[in-house]
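What follows is a single structure, written as structure tokens, with notes after it.
The other protein chains are all here in position, but one chain of the complex has been omitted.
Just so it is clear, A and B label the chains in written order, and each chain counts residues from 1 on its own.
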Amino acid sequence: MFSAQADVFVRRRNNSVFFFGLLGAVTIGSIVLTQYDVAKGLISFAKAFFWGASNFYPVGTSFRRLPDILVKLLETVLMSISATVVAAVPSLFLALSGSRSTRIHPFFTVCARGIGSFFRNMPLVAWAMILMLAFSQSPLTGFLALFLGSLGFLTRAFMETIDEVGEEAVEALKATGAARPHITFQAVLPSSMPQVVSWLLFMIETNIRDATLVGFLTGTGIGFLFDVYYKSFNYHAASLVVIVTVIAVIGLETISNGVRRVIL
Amino acid sequence: MALLELKNVTKCYHGAARALDDVSFSVDEGEFVSIIGSSGSGKTTLLRCINRMIEPSDGQISFAGLSVSGLRKRDLRRVRTKIGMIFQHHNLVERLSVIENVLHGRLGYKSTLAGMLGVYTREEKRKAFEILEILGLDEHMYKRCDQLSGGQKQRVGIARALVQNPRMILCDEPIASLDPGTSKVIMDYLSDICRDWGITLVISLHQVELALRYSHRIIAFSKGSIQYDGTPAGLTRERISSIYGAEPMLARQAG
Partner (left out) sequence: MDFEGPLVAGLQRRGASRPDNRARRATGITIAVLAGVTIYALATMDLAGVNVPRAVSDTLRNFGTVFFQPHTHRLSVADAFVEIVMTLGLAVLTTVFGAVVALFLGLLGAQNLAPKAVTNVVKGLVALIRAIPTILWVLIFAVAAGLGSTAAVIGLSFHSVAYLTKAYAESFEDLDRGVIDALRATGATWWQIVFQAVLPSSATYLLSWTFLRFEMNFANAVAMGAAAGAAGIGFDLFMASGFYFDLREVGLVTYFILATAILLEVAATRLKAKLKEK
């Protein structure tokens, strides 16, 4: 009645044991390899909460820093938006040349995907550090790093969008005998615009978070300010930076979602 | 004493008309009761109030002498193990095999831990296999449910209810998604279960002719209240058309 091999219960149990065993082994291996101290981790986790409750909040004097913080925040936000928008242009071009619906030749798809993959997998840190050599600690460094970092994601996102949206529109117009550039600009692009804008907004949100990291490394924006306060043990001011960042990020997300609701 | 008793059961949703309006009836052990009525008449709400999947707004429901209405979670679960339920869309876990889905019927009897890990006793597995044999599904025991036909899936649903060893099975439009041939097969199975195992069946249907053919008793609903409660023989053509409103085809089928 229940042959051992076919018995699905035995099979499930074996699969689970194998899977969790493997997972456990990899995890323990990683702990050993990275010399992650589990005990210290848990203790620090608890310690951090106590420290946070007693130190990590803004006090009266911290608010004097607020103008500086807001200026840097604005700088960061502007940098993120402009880097994303500027990156959107070549990305859109690449996506159009590579997308199934609008490409001139399948070869371009491979190219576009390859370029997109390259930029997407390049570490942002590498861009930031290399750029810093020539551009030193200026907002331009952050801008360029974010620009280069956005190219990969936007190219793939746009390509997916155009692939999805383009097909029906292209089919319809090909039947009327329209030329490719006309099809692209009169049908594919307009149909993809809402989703493209949605991706733009998403990338801006991501970039603001990345801008903090880039700023930390390259001495620009709000990341830099946090570093300054942090290294000088001014945790109250640092906490203000965090609060302001959270408000900005959530505010932007709310606006983005509102916009998406209308345009999509 | 009746196995199932409903007294003045009412269900209102906010603002909308009453889904159930002062419904009272009782069902004896071993009866095959069909609930008929057009969509929106309250059939589904009624069934789900019986095992408290939906909370009635008012009224009393008792099963085997015990009031269902006031029960706490654990006791409610215990009562539910004695009441099986079959659904229009079978509601199986598609990725899992037939036998695993059938044994889900035993979860109410098991400790939380044993149930979570799917540890079933040999006795339970044997019983499940016997039931699958009776329903003609033993060959498909280890197949994934998404590989089965609609009729086969429904039989798995029936098996899941049977393995609970229930005193009563509630069937919510069990054949609505099936073709006429398969519908008859399912109804035959249900009828056999009622007769041979002594399990009380309460089935909601909109195929009046099937209800007339298989049931001991028919309760007809319209707009949340009972319009007819009696034997199939007493259900005349005029009665049917008044229940369904302007649905001459169904009326003709019954006549």
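By our rule, a residue touches a chain if its C-beta (ideal position, glycine included) is under 8 Å from a C-beta of that chain, and two chains touch if they have at least 3 such contacts.
Here the structure is a predicted model, which means the values were calculated and not measured.
Participant: So one chain is hidden, and I want to know which residue out of B:R95, B:R213 or B:R237 touches that hidden chain in the complete assembly.
Facilitator: From the options B:R95, B:R213 or B:R237, the contact with the absent chain belongs to B:R95.
Participant: Identify the residue among A:I115, A:M159 or A:L173 that touches the chain left out of the display.
Facilitator: Only one listed residue reaches the unshown chain, and that is A:L173.
Participant: Just to verify: which one of B:G59, B:G108, B:G151 or B:P232 makes contact with the chain not shown?
Facilitator: From the options B:G59, B:G108, B:G151 or B:P232, the contact with the absent chain belongs to B:G108.
Participant: Could you please point out the chain B residues that touch the chain left off the display?
Facilitator: Residues in contact with the chain left out: 51, 53, 77-81, 83-85, 87, 89, 91-96, 100, 104-110, 112, 115-118, 157, 160-161, 164, 170.
Participant: Going by the touch rule given at the top, which residues of chain A touch the chain that is not shown?
Facilitator: For chain A, the residues touching the absent chain are 23, 26-27, 29-31, 33-37, 40-41, 44-45, 47-48, 51-52, 56, 75, 78-79, 81-82, 85-86, 117-118, 120-126, 129-140, 143, 168-169, 172-173, 175-176, 178, 182, 186-187, 190-191, 193-194, 197, 200-201, 208-210, 212-213, 216-217, 223, 226, 230, 235, 241-242, 245-246, 249-250, 253, 259, 262-264.
Everything below uses one rule, namely that only the chains that are shown with their structure count from here on.
Participant: So the centre of each chain is just the mean of its C-alpha atoms; given that, what is the distance between chain A and chain B in Å?
Facilitator: Here chain A and chain B have centroids separated by 51 Å.
Participant: Would you pull the chain A residues touching chain B in the complex into a rising list?
Facilitator: Against chain B, the touching part of chain A is residues 1-2, 6-9, 12.
Participant: Looking at the complex, which residues from chain B come into contact with chain A?
Facilitator: My answer: residues 97, 99-100, 118, 120, 125-126, 129, 142.
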